[in-house]
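Take a look at chain A:
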Amino acid sequence: MVVVEQTRVALGTLFPDSHPTAVSSEEDNQGTAPREVGILVTDPAKHGHHIDVLCRPDQVVAVARIMDGEGYFLESISGVDWPDRQQFEIIYDYNRLGGEHCRVMVRTLMDRNQPVVPTITEVFPAADWHERETFDFYGIHFQDHPNLIRILLPEDADFYPLRKDYMP
Partner candidate 1 sequence: METSMWHALLYLVGIMAFAGVNAAWLGWCERKGAARIQRRIGPCEAGFAGLLQPLADGLKLLSKQLLVPQGVDGIIFRVAPVLAMIPAITSMAVIPFSENIGARAMELSVLLLFALASIAMIAILLGGWASGNKYALISSARAVSQNLAYEIPMLLTVITVVMISGSMNLRDIAIDQQGGFWHWNIFRLENGHFLTMWISFIIFFICAIAETNRAPFDMAEAESELVAGFMTEYGSMGFGLFMMGEYLNIVVGACLTAVLFLGGWDCPFGLTPGIWWFLLKIYILIFTFIWIRWTYPRTQIYRLLNLSWKILIPFSLANLMVTAALIKVF
Partner candidate 2 sequence: MSGYWTDIVTGGKSLVTGLAITAREFFKPVVTEQYPWEVPTMTPLFRGHIELIGNEETGAPNCVVCGMCQRACPSVCISLDGKKNEGGKGKVLTSYIIDFTKCSLCGSCVESCNFNALRFSREYNLASFDKNDFIMDLIKRLEEQNRCTR
Partner candidate 3 sequence: MTVPVSPRHDETFVLNLGPQHPATHGVLRVKLTMDGEYIVKAEPVLGYIHRMHEKLAEASTFAQFMPNTARMDYLHALAFNHGWALVVEKAAGIEVPERAEYIRVITVELNRIASHLLWWAAFLLDLGGFTPLLYAFDDREKIIDLLERITGSRLTYCYMRFGGVYNDIDDEFIKGTRDFIKRLRGRMPRLYHDLVTHNIILIKRIKDIGIISAEQCRRYGATGPVARGSGIDYDVRKHEPYSVYPEFDFDVPVFNEGDSMARYMVRMHEMEQSMRIIEQALDKLPEGPVMAKVPKVLKPGAGYYYSAVETARGSLGHRLVCNGDKNPYKLKLRSPTFSNLSLYGEVAEGMLLADALALMGSLDLVIPEIDR
């Protein structure tokens, strides 16, 4: 648990107001409901990740830099559509290559009508394709991305298939 603690402390600098607390597995099940920006230590056996970070979209790059400094690699970026809350969510999964295992889930929520988030390709080149894929499927715009074009769908597609309101 050394690494988990280290990472939590490193990330804590970004959220001076929140007091990260380890939650027991019973209270842990907070579902997908929105919560305060901050850090949550979760039970990996239940969720598969050790730390759950919710940050503002403008903090994404800062989080990525901290994760880079701590020696993490970017595992994946996934978008989630919440039409009833009029929000998009982006989940960044960070993991460690070797050593003690610690997976960090970084989430950020943004307005569904103006989905803009800064890119982290500067920090992790791995994000390049993952961000393009998220753009491809959700139409989330990654600011300053060097090559934000469709990756899996045809270039001339004019739809975002993973939005919940998309019907083929």
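If you want to know what made the cut, all candidates are chains of the complex that A comes from, given by their letters.
A few remarks follow.
We adopt the following convention: a residue touches a chain if its C-beta (ideal position, glycine included) is under 8 Å from a C-beta of that chain, and two chains touch if they have at least 3 such contacts; residues count from 1.
Since the model is a prediction, treat every value here as computed from it, not as a measurement.
Here chain A touches, in this complex, candidate 3 (chosen among 1, 2 or 3). Considering their complex, residues 29-33, 46-49, 52, 71, 73-76, 78, 80-81, 91, 93, 95, 97-98, 101, 103, 105, 107, 124-126, 128-129, 137, 150-154, 161-162 of chain A touch candidate 3.
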